[in-house]
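What follows is a short report on a single structure.
Left out: one protein chain. Kept in place: all the others.
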Amino acid sequence: MSRTLFTFKGGVHPPEHKTESNTQPIHSAPLPRHLVIPLSQHIGNPAKPVVNVGDLVRKGQMIAAADGYISAAVHASSSGTVTAIDMQAVPHISGLHDLCITLETDGRDEWIERTPLDYLAMAPTELRMQLRDMGLAGLGGAVFPSAVKLDPGAAHLCPTLIINGGECEPWITCDDLLMRHHAADILQGVAVMRHLLGSTEILVGIEDNKPEAIAAMQAAAARMDFAVEIVPVPAHYPGGGAKQMIQVLTGKEVPSGKLSTDIGIQVFNVGTAHALARAVHHGEPLISRLVTVTGHVQRPQNFEVLIGTPMRTLITLAGERDGTTGVLMGGPMMGVPMPSLDVPVVKATNCVLVKSAELFPPLPRAMPCIRCTRCADACPAELQPQELFRFAKAGDFGRAQEYHLFDCIECGCCSYVCPSHIPLVDYYRYAKSEIWAREKEKRASDLARERHEFRQFRIEREKKEKAEKLAAKAQAKRTELSAAPAENAATSEADAKKALIAAAMARAQARKAEAAPKNTDNVSPETQREIEEIEARRAKIRELARKPLEPKEKN
Amino acid sequence: MPAPFILDRSSVTQVMAWVLVALLPGVATYVWLFGPGILVTLALATVTALAAEAAMLKARGYPAKPFLADLSAIVTAWLLALSLPSLAPWWLIVTGTLFAIVVAKHLYGGLGQNIFNPAMVGYAVLIVSFPVQMTQWAGPLELTATPLSLTQSASVIFGGDFPKATLDAVTMATPLDALRTGLLQQLTVDEVMTRSIFGHYGGVGFEWLAAAFLLGGLLLWALRIISWQVPLAFLAGIWLAAGFLHFFDAGRFGAPWFHLFAPSVMLGAFFIATDPVTGATTPRGKLIFGLGAGLLTIIIRTWGGFPDGVAFAILLMNLSVPLIDAWTQPRIYGGAKHPDKDPSA
Partner (left out) sequence: MLAALLVMVGIAVVIGLVLGWSAIRLKVEGNPLAEKIDAILPQTQCGQCGFPGCRPYAEAIAKGEADINQCPPGGEEGMKKLADLLGVDPKPLDESHGTPKPKSVAFIDEQTCIGCTLCIQACPVDAISGAAKQMHTIIAAECTGCELCVPPCPVDCISMVPIAEDLPHWKWKHPVIMMKRVA
């Protein structure tokens, strides 16, 4: 079965370095003494802890619940005791700490009761809620909560389901090994996805540098009761990017600013499909994943690793070598440098790449941009990276956005080919995060303006209401007064003066009356006493405040 | 330092080095046809350019080593030297090179920042200021009685002392200049073309030089150092404009092949208009840039005050690059159009 394939523009062919790790079998990493499990391993709201320090938990038990729709639960990767819920180092470039739950494992590795889900009998919404509570998130790198992606929505249908086995990043082989050894499980997961999304066409894109994985998947696909097409695609970085995979397999482009579901396509990583199968058919939440440990280590290979295992453990297992210059999470094109080796493996950790000066020589000094447009030729998003660079560098973020900064997928092709060795992607990340920060700031200042304006309005309204009440009182007194002299008939100047004074007093009285709540008239002596007590306390506060209070502050 | 952590093996130095290599066939042909005088010119321009570059880098607080090693100053020097008459006096070479490096390159912000092609600015300044010296070309060897040796050329360049007897024999106008003068004398193109300087296409010797530059240009294209758009559009612009005029009045306007095979055109099309720093960056923009430069070249050659228009045409197009780039932003993946044309953006 051959399929007409398409190509995407741009892209590069960096050295693959796959054979270092994909020739070894998968080993399970041993159970570490401590597991540090971050609560924000996915995109969306961090999970909320549902255990306390000192609690005993079992393997697979939910320790933090999903918070909201776009979120995913977090589970204990093994049995043991919760020793801390605090800020710990997490695998993030900043080196900042984030909320984590620390487990001291008891070595028994005792599972909770696992119940497979009868997904065909369940309502789709309920099934998705279950998957969210089992912590499923995309294992390709973006860790978007899978339950959300498995919701085709009311209007959208996803006739095409693409399973991404591209794995275009150099060095990484975890998806390759997963497909070789767990092809049937992956396709079981695909069956669940197909059920939820109502897809009719299922394509599995695998780069043609993984012939064993292709063969294994094809053999497994032949045994499925629905049609799955295993499509070898040319190895061409970033062919494993979701948008590029869609273009290669279908010839369609995801419209700028839209989602692939808008054109009826949903894409999942093979690892996600596998995790989904484990969840549905075995009742196992997402507590472990395959991690490639490679680069400057003695025995590069893939491990089955419990989430929360320190990266240092894996590097020791693979054989640490002298001359290590750093560790990346992910591959050399898009990977993130780790602030320390003590950070835990998380759901997004597909690879721990150990650097050395020989494998990754320090980048040569950057030279000025000579506008050679090699970056534009290499850009798979078909942007003009040299212009984006110029705008980002100058802080002209508006223009950068006009030139489609947010269509950049940060694949690194532009930086890779740049003869001036400019860290272009750095500039785009900087510009993007600056724009987001500004939008946040703008929202904050809009809120402040709104609240300030409302406050002004409120003060104004209170003033007005006060004035109106005063006027009403004065009016009442005046009518009373003007009624009295009429009885006396004789009006002299002295009387007039008296009347004025009386009116002023009446006004003062009115003001007082205004200041005092009206329900203080005709009250019982006890209540009166209480009122007096309160008044005395109030006077004390006034004294403290050295400034009389406005009436509105009264209780 | 975040990702990516690996780089392709390319560098500015490598790009510039290939440009120099691609110029070598042209230089060799030059020596073969016009004698070794050009080597003196090249050496003098190179030394001047490197000294000026080093001084400007120091003055601007940049480290000299990596920026001298990028070879861009040498490329500028060679392009200027190859545009000058082969026996131009030393002060002409030095003035042009200094102007190119100091004013056109560094005062505009150095490598990558200059708006105008430095070599062409240097050339334009010289031709405006010293028109006489700029048109004194040593004739092709096959037309001159006594070719000058390297030392003789050097003494001509540095001392200004032509061997008296051979002065007239050695220097002569370029074909373009000859055509222009002839036309001014109310001669027709055919009458002018009967003179010995005109060869089969562009002029004796000059057409071989043009072919050598073409060869070097094709090498750069094969190495993907230059794109096809600019040279092709440039040549097409020349051919179309010259052909159009020639078609209407063959007596007053030179044939398109004659215009194409002037060496300045091939040098301009493959080495100067393709300068990435001062050229358009978008694919359509490159076509417009090249076409515009080609058309302007013929317009200036035909109606302008100077015999050749390549330098001015390229400088004028350099000026319009920001506009061309802004107008020709390509469609991106996912179909969003350029903001200028997209009301929703």
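The chains carry the letters A and B, assigned in the order they are written, with residues numbered from 1 in each.
As a working rule, a contact is a pair of C-beta atoms (placed from the backbone, for glycine too) under 8 Å apart; a residue touches a chain by one contact, two chains touch by 3 or more.
Note that this is a predicted model, so its numbers are computed, not measured.
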item	value
Hidden partner chain, touching residue among A:Ala448, A:Ala471, A:Ile501 or A:Ala539	A:Ala448
For subunit A, residues in touch with the removed chain	40, 90, 92, 94, 96, 98, 365-368, 422-423, 426-427, 429-430, 432-434, 437, 441, 444-449, 451-456, 537-538, 541, 544-547, 549-550, 553-555
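Please note the rule applied: only the chains that are shown with their structure count from here on.
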item	value
Residue ranges of subunit A touching subunit B (in the complex, touch as defined)	8-9, 12, 14-15, 93, 170, 243, 247, 253-258, 328, 330, 332-337, 355, 360, 363-365, 367-374, 376, 380-384, 386-387, 402-404, 407, 412, 415-421, 423, 425-426, 429
Subunit B - residues contacting subunit A, complex	1-8, 10-12, 14-15, 66-67, 70, 72, 110-113, 227, 276-277, 279, 281-282, 325, 329-336, 339, 345
